[in-house]
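A protein chain is absent from this complex, but the other protein chains hold their places.
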Amino acid sequence: MRKAIVTALLLALFAGTAWAQNIRIMGYGGNDPAIVVRLLEEVIGDELEAEGITLTYEPLEGDYNAALFNALSAGTAADLFYIPVETAPGIIATGKVLPLNGLVDVDPFIDSLVEAYTFDGQVYGIAKDFNSLAVVYNKDLFDEAGVAYPDENDTWETFADKLRAVSALDDDVYGACFQPAYDRFGAFALAAGWQPFDADGHTDLLDPAFVEAVEWYASLVQEGAAVLPADIGQGWTGGCLATDQVGVAFEGAWVLGFLRDEAPNLQYGATFMPIGPSGQRGNMLYTVAWGVNADSPNRDAAIRVLEALTSPEAQQWVLEQGLAIPSREALADNPFFDTGTPDAEANRVVFQGASDGNVAPFAFGTVGTAWMNPINDALVAVLSGQASVGDALANAQREMDTLLQR
Amino acid sequence: MTTATLAAKAKAAGISEEAFRRWQARRRWSRAALVYAVMLFFGILLVGPLLFATVSSLKSDPLEYPPSLNIAQLDPRNWAAAARLGVAGARDRWFGGFAPGAVVPFEVRYFVPDGVEAAPPEVVVPRRRPGAGLGAVLRIDFAADYASVSDVRLVESQAGTVLDADGEAVPGTFLTYGFEITYEGEGPEVQRLPLDVTASPGVRFVGSTLAPTRMERRGRTASFDDVAPGVLGYVFHNYVRVFNEVRSPSTGQSLFLNWILNSFSYAFFRIVTSIAIATMAGYALARLRFRGRELIFILVLFAQMIPDQVLFISNYLVLRDGLIDFGGFKLSALWGQPGGLLNSMTGLVFISALQTATVFMMKQFFETLPREVEEAASIDGASHWQRFSRVVLPMARPALGAVVVLQFQGAWNEFFWSFVILTSPEQVKTLPIGLLSFRNTYGGIGDWGLILSGAVLSALPVIVLFFVFQRYFLEGVSFGGGKE
Partner (left out) sequence: MRQSRADARAAYLFLLPFLVLLVVFFGYAAVRAVYFSFTDYDMFSRPEWVGLSNYRRLFEDALFLSALRNSVVYAVVVTTTQTFLALVMAAVLNQRIRGIGFFRSAFYMPSITSSVVITLIFLWMFQRRGVINYLIEAFQRYSPVLGAFLLLAVGLQLVQVLIERSRGLPAGWLDPALAVVSLLVAGAGTWLLNGIGVVYPREVPTFDFVWLQTTDAVPAGAPFWLQAPLPLVAIMIQNVFTTVPTFMLMYLAAMQDVPRSQYEAAALDGAGPVQQFFYVTIPALRPVTFLVLTLGTIGTLKMFDQVAVFGNAVPLRSMVTLAYFVYDRMFPGASLPQVGFAAAAALFLAALTLIVVLIQRRFVRSEAV
């Protein structure tokens, strides 16, 4: 009799544990663990639990891409992981990402985002959200300078005038913070009418549009109307904004969470990128997708989790928390965007900015992020006054050619 | 100097021997003084950065410029204030808090230049989540949900002047405002009570009961991370944050504690394995005669010279796949998990077990031991193992002491292999790699207070060990030569 009870208990225990599947997720560190954990607790946790699925989020701090490759080759990668758009070709080339055609319905998602993750006709990731750049400005500084806030009708000239007015306030105050790197500057090159890759897959850095953008960018720094983050001890332009020393930073919606922590009392506003000499704005599309591990032992459960994470409810919640911009088309008209808080305004600007003007995704084909290096080097050289625009760009073009040839 | 030469020199100088001796004594004393001065100078150069970093780790913003040693956390007035506020908040002088029934009194002082309209400042208890990133995962209670701020009333008004940026005196009034923050009703004890005090434009902030954590909005808002901190909570704010804010998203445990425990257990296992392996190998190389002795010497010498990175490719793959990969079946399957020995303490200890320098050190030490005792034992019929364990090993205590100490230091500071092997999840990392994680998460946003505090905390055990066991450290260096 006792034996029967014990066996029954053991069976029940086994059944319980066999029934519950633990899905691991790998993603960025920083703010993301909080977002995923809260999403789980407040929105999708219950329905997943009912199906016996539990989630564990493993943030990969530091260089996410290196750590992911490490994990993929070692076989320790999680069932679900982030696929950043700029390294997608490399990650998918490992063969460890499951093609999702037929397993997940990709219709509801924004087309350009689905395309960014389609290779050889196979869809490898579902974009969880996206971001673009906006002009985030410090209202107090513009008030002090007695100048109107930047708005959606600003051209490069009127915008520069406003920056100069702000930087005239004090030695320590600057109109804007300019990152000497492609990941922000690119939007300006695009606004001047430049395209990253021409029909042959070649990159022309001596294109007059590109040169014009570099010259405009550099002239503001040399005048003192703009400053480099490193010059005020910061690592990025969001940090500049938090110091109360700059009037404007060009960032996506990710800066809002940062400001909430580091400068909770900053009165900020957001507007669209200024209109460039080509008559259009420029912008870049940053996105990260969920991908499923092809070797995952819990494939069905992983796909179920993927669906839950990108469900309308989850994306609605994420949007309302002001955490990210959803990738579902249907949410474009969501009332959240009209609530009028600075958060909502900024999010709306970012969302609409993705389809306004000359917008390119933040991706560089198979060369990977190394593509940005020649451009970044040239920008650093020009903006710190060490080289003339012509010399720096000539050098960069040479390096770029060697890079693309390999 | 002999007396003869002394007399000769005194004569040559034309003064008495006594005077000459005094002149020499003066030289000796001043030489000693100068040597002490030079030592002090070197000391400042070498220890200064560490001390300055430690002091700066207490600051709310170690990146402040110009860097100064005059920080709020070291001001005794702030300690007294912090203690008082802690007691008012939660009857805890050391760590403070905000408990039901608490009434926390607070005062702020402003200077209003003549001609500027001054309304009482706006006081708000914000609903603020502590820290960024990993800390944000914490499910904490917010003080804002339970706190209510009383009306701000004018406590004191006093005419005076301040100097502006150009050194000109500006006349105006010093206004002191007071208010209380009350815990309404019942509820949990909250750890932190943040506060934002915003003044009207043109008004200058002069002081408050407790120094603010940061000034925002170009000086208009004084932002406080915690106004009921308690003395330790105030002075060691960053250290408390290191333990409390950085938590694993899956287990909710303090990551820093995990890292410390991992480092300790790694050190323990590494000491045990290296002593076991190195003493045996060193004894064999020192005492026993066998073919291939010279060859092993040369191999050991080579192994010491080759950098880790050269052999790391293969060794990493060995840990990941096991020794042989039969086209799909890997020996690591025996360990029952994908990824073999990666991300595990076993793998790390395994790869650190090869300590050629220690083997060398033990060999050299054993060679210095007198053979007679061993020979006596062997005549008595002791086996090799008995000779080794009962006779030689007990005599090796001083060398073993040095080995333990050096291996602890090596294990505590080990970087390369932990960096490569321990990547995910966060809980398996050792302290140096955890610190790197810190630097990546918080360096980008410039939260150097946390990074420096973490660094100081991780340096403490080895420094303590050093001061207690100095002899072994210094002996080990002159013995084996060089850092591990």
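As written, the chain order gives the labels A and B, with residue 1 at the start of each chain.
Note that in this section contacts are C-beta pairs under 8 Å (C-beta built on N, C-alpha and C of every residue); 3 or more make two chains touch, one makes a residue touch a chain.
Source: prediction; values computed, not measured.
A.B. asks: Would you indicate which residue among B:99, B:162 or B:354 is in contact with the undisplayed chain?
C.D. replies: B:354
A.B. asks: Could I get the residues of subunit B that touch the absent chain, sorted low to high?
C.D. replies: Residues in contact with the chain left out: 9, 12-15, 23, 26-27, 29-36, 38-39, 42-43, 46-47, 49-50, 52-53, 56, 62-63, 65-67, 276-278, 280-281, 283-285, 288-291, 293, 296, 299-300, 302-318, 323, 351, 353-354, 356, 359, 384-385, 388, 409, 412-413, 415-416, 419-420, 431-432, 435-436, 439-440, 443, 448, 451-452, 455-456, 458-459, 462-463, 466-467, 470, 473-474, 477-478, 481-483.
A.B. asks: Considering the entire assembly, which residues of subunit A contact the chain that has been omitted?
C.D. replies: Residues of subunit A in contact with the hidden chain: 62-63, 65-66, 69-70, 72-73, 86-87, 90, 93-96, 230-233, 235, 366, 368-370, 377, 380-381, 384, 386.
One rule holds in what follows: only the chains that are shown with their structure count from here on.
A.B. asks: Okay, in this complex, where on subunit A does subunit B touch?
C.D. replies: Within the complex, subunit A touches subunit B at residues 26, 29-31, 33-34, 36-37, 56-63, 67, 70-71, 73-76, 140-141, 144, 233-236, 239, 244, 257-258, 260-267.
A.B. asks: For the complex, give me every residue of subunit B touching subunit A.
C.D. replies: Residues of subunit B touching subunit A: 63, 65, 126, 128-129, 131-134, 136-137, 196, 198, 216-218, 220-221, 223, 249-250, 320, 338-340, 342-343, 423-426, 436-437, 440-441, 443-446.
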